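Take a look at chain A:
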Amino acid sequence: MSEDSVAEIRDLRVEVGGRALVDGVSLRVPPGKVVALVGASGSGKTTTGLALLGEYPAGARVSGEVRRAPGAVGYVPQHPGAVLHPALRVGVLLRDIARAHGRDRDDLRQALADARLPEGEALLRRYPHQLSGGQQQRIVLAQALLPRPRVVVADEPTTGQDPETKRQIAERFAAVAARGIAVVLLSHDLDVVRALADEVLVMRAGRVVESGPAERLWRAPRHEWTRRLLDAEGVPPADGVGRGVGGVLPVGGGGVGRGVGGVLPVGGGGVGCGVGGVLPVDGGGVGCGAEGVPPVEGGGMGCGVDGIPPADGDGIGRPVLEVRDLTAVHGRTPVLRVPRLVLRAGECLAVVGRSGSGKTTLGRCLAGLHRHHDGTVLLDGVPLPRSLRHRDRERLAAVQYVFQDARAAFDEHRPVLDQVARTAVRLRGADAHAARAEALDTLARLGLTGDLPHRRPGALSGGELQRAALARALLARPRVLVCDEITSGLDTVTRRALLDLLAGLPADRPGLSLVLITHDPQTARLAQRTVVVEAGHVTERAPGPLTVCCEVGHKGSRVKSLEGSEAVVRRLGRHRRTRRCP
Partner candidate 1 sequence: DSSGDTDPKNTRRGGRLRAAFAGGGASETLDPHKANLFADAARAKALYDKLADFGADLSAQPRLAEKWEPNKTLDRWQVTLRQADFHDGKPVTARDVLHSYRRIADPKQAFRARASLEPVDLDASRAVGDRTVEFVLKRPTAEFPNVLAAFGAYIVPEGADDFDRRPVGSGPFRFVSFAPGRSALFRRFDDYWEGAPHLDELEIVVANEESARVNALLGGQVEYAHELNPTTARAHQGRGQIEMVRLRGSAMQAFCMKTDRPPFDDKRVREAFFLIADRKELVDGALSGAGQIGNDLFGMGYEYYADSLPQRTQDLDRARALLKKAGAEKLRVTLDTSAVAAGFTEAAGIFRDQAAKAGVTVDVRMGSKDSYWSDILDSGTLCCYRSGAMPIEAHISQRLLTDSTTNATHWRHADFDALYRQAQSTRDKTERAALYERMQRRLYAEGGFLIWGFADWIIGTVKNVKGVEANAPANTLDWARFDKVWLA
Partner candidate 2 sequence: MSPGSFVARRLLLGAAQTAAVVLLVFALTEALPGDAAVALAGDQPDPARIAALREALELDRPAHERLADWAAGLLHGDLGTSLTSGRPVTRYLADGFGPTLLLAGLTLALLVPLGFGLGVLAARRAGGALDRLISSVSLAVYAVPEFALGVLLVTVFALRLAWLPPTAVGYGTDLLGHPAALVLPVLVLLARPVCSLSRLVRAGMVDALAAPYTAHARRYGVPERRILWWHALPGAAAPAVQQLARTADWLLCGVVVVEALFVIPGLGTVLLNAVAERDVPVVQGLAVVFGVVTVVLNLGADLVAHRLTPRAGAAA
């Protein structure tokens, strides 16, 4: 190993069943530097990252060299849910790590703070399932930082985080690197990469297609694929969602910036979220008043809300799903209050908010997965059974939910294709053969081709599974599709394609309503309306493209988070530079 690297991979090839997951990858990680791996979903980032830890898929044939300096390694896995023991309070492992590495309580507290878990100590007493996706991710991050490792391999450490938290985490990583710790960052989040990376490797189909110092790479990407990756970022959906809803393009004319480029993604004006031109904010739109505040709506709570034009032929515009007086609890703690929320046919609703604010809980309430709640969820004006166990096929099919943790939501014993196809069989009565064909087709449209669908979930990458999970829900031909962070594991190009697909859906399936729970501005931009969840309260609403950028954490402010993070990044950059050259 070279003197100045804490970890090194040379010419790594990992082969499973004759297929190379990773081929010819070389990589050097100098201390105090951030080496980022970017690339398409399924391109081999996780495989490479795990190789650094000396771990390979079962039955893999490995060649090449992997070296690591002795000492602790931190690892932030892509699916934190899988590595958190379901029956142990999250504090147990953290304390064990602290003990194993001679860290004391203060160090632990520090690690929690570094991982942006200020309320950490209270969370330590919780079981993993009592944490939100983002909180789980920050817990594993804290685990990684706690032993003061020589190198941290962070696989998508920011996917589940809201922009503000993401910014803070990025800041922490910078600080960590500044302490001389090497960071291997595997990420789709180019903002974070851009903000942190000293060196970037771009991967595709198991190979490193381009690598080099970050600045150079951003400035002058050489490889075609890199360029596509960078270009795809921030490009608006190829086609407006609005098309289905009265032909109004939802995206403002203003070029949606390449995030960091400083261009604000603020839509120009014509945000066509309304149905038939009516902005949903007024009338019977999104009735998300604060607690106790009666819905801003004129005409009572009925579904045929006044002020909304009658539905057109397809029923588009008619409220499909309505939430009334919903209070969801975990144990005895109320975690979500929604006095009123209406979702219309053909509409796309984004749900944004800080990590742990209750977005997933909202989605699960709609889907009948979280039955501990008061209030009602109405489908076509008829209350839906609280638990999906009591929903019949039709109603199950009507409201589908795509799980935030795709890996946990699959049966690890059966091939993905079988599982995806079952939806059509069970919920639509399709015959097995047709269901398989349809599943294959849908999966292919999501970029999952070849033998991939025939593998078991364990042999799929995070992003691939995420898409499979979406396919599974789509096969139900739902009327309401709740997508919980379905783009978090996708590279810009794939995400783009996926969003295009989603955007195109209403065309194929008139009346399909989407609820997109997301932290990703680009994804949220797909929506005509945005709901902000803050600390369990649905506190803000505004036309889609605007709110996405809201920094929710700051009361009332509408600072664009991306800009904010950009600012931070710049500042960080300076900071680091100064630190390095005293």
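In picking the candidates, the idea was that all candidates are chains of the complex that A comes from, given by their letters.
Assume a residue touches a chain if its C-beta (ideal position, glycine included) is under 8 Å from a C-beta of that chain, and two chains touch if they have at least 3 such contacts; residues count from 1.
Just so it is clear, the model here is predicted, and its values are computed rather than measured.
S.K.: Quick check: counting C-beta contacts as defined, which of 1 or 2 touches chain A in this complex?
M.R.: Per the touch definition, chain A is in contact with 2.
S.K.: Considering the complex alone, what residue numbers of chain A touch candidate 2?
M.R.: Chain A residues touching candidate 2: 53, 55, 72-73, 75, 77, 82-88, 92-93, 96-97, 100-101, 127, 129-130, 140, 143, 147, 330, 364, 368-372, 387-389.
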